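Complex shown without one protein chain; remaining protein chains in place.
And now, subunit A:
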Amino acid sequence: MSTVVRPVWAGKPQPVVLLLKALAILVALTVVLFPFLMVISTSLSSAADVTAAGGYVLWPRSVTFEAYEQILSGGLVTRAILVTAAVTAVGTTISVASTVLAAWALSRPSFFQRPVLMFVLLTFLFSPGMIPLYLMVKQLGLLDSLWSLILPSAFSVFNMIVVRGFMMGIPQELVDSAKIDGAGELRILLRIILPLSRAVIAVVALFYAVGYWNSFFNAMLYIDDTSKWTLQLVLRTYVLQGSSLVEASTDSVTPPAQSIQMAVVMIAIIPILCAYPLVQRHLTKGVLTGAVKG
């Protein structure tokens, strides 16, 4: 390729090294992508095809959406999808709002800036522990309520530090000129700071949304009622526990609903696959702002 810029001092790489590097990259990509391929293919195959192939399909012989139709036509999985989507949407909104507001308030000089910042940062050093948190959630009457999946983890100090670090880098003159024009703190935040911080807020929103969508233990601890089960709990019960993991014999018959199980896995992955490309180019920036300036 002609556009390659290789520094002169690096010299020409040896063919052996090039070959090894290519091999390493190929292995890494295959190891990551192989399970995705297997799950997608199996979920798109008919039950007969899956059985004929011995349980797993690497490339579907014929594509059918039977499995998806079955799980989306009501019942436990459909319900779990709706519950998880609602928790993710409401939770992410609350989290991003509280994080951005706190980040802005703590990046401005005020009489409480130092003590409150201390109060917030100290939580890095200790966590309250599982049982005290459980008892607190119980005291607040949130057990078996979807709020228990949102409020305890709604505010992440790390994400606040990331956003605050970015906001501290915005030139002070912008804020000053808005102040002179008579804008209050909230208006400055909404009109000037937010549009400038869109990238870092997108990354933080992705972190929060993925956290809510993927969280599993919170639901296991706080939720009993199966009608409030989240997708991850359903996945655990029907995919992990319902198949080979608990089977003793090694040459057991493959579970007939293999393609349905894989379809549930796909449903849990698809939203992440959709959101990922949107923020992917900002990821490095978001992670590093926090790491460097925090």
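The working rule: a contact is a pair of C-beta atoms (placed from the backbone, for glycine too) under 8 Å apart; a residue touches a chain by one contact, two chains touch by 3 or more; residues count from 1.
Following the convention adopted for this analysis, contacts and distances are computed from a predicted model.
Only one chain is not pictured, and the protein name UniProt records for it, out of "VWFA domain-containing protein", "ABC transporter permease", "Cytochrome oxidase subunit III" or "Xanthine dehydrogenase YagR molybdenum-binding subunit", is "ABC transporter permease".
Interface note for the absent chain: among A:Ala80, A:Leu146, A:Val204 or A:Ala268, the touching residue is A:Ala268. The chain not shown here is touched by just one of A:Val39, A:Val83 or A:Ile223, and that residue is A:Val39.
The residue touching the chain not shown here, chosen from A:Leu44, A:Val83, A:Leu106 or A:Ile223, is A:Leu106.
Only one of A:Ala24, A:Leu174 or A:Leu278 touches the chain withheld from this view, namely A:Ala24. With the whole complex as reference, residues 1, 4-7, 9-11, 21, 24-25, 28-29, 31-35, 38-39, 54-56, 58, 97-99, 101-102, 104-106, 108, 110-112, 116, 119-120, 123, 125-136, 140, 151-155, 157, 160, 176, 182, 184-186, 189, 210, 213-217, 220-221, 232, 235-236, 239-241, 243-247, 249-252, 254-255, 262, 265, 268-269, 272, 276, 280, 283-284, 287-288, 291 of subunit A touch the missing chain.
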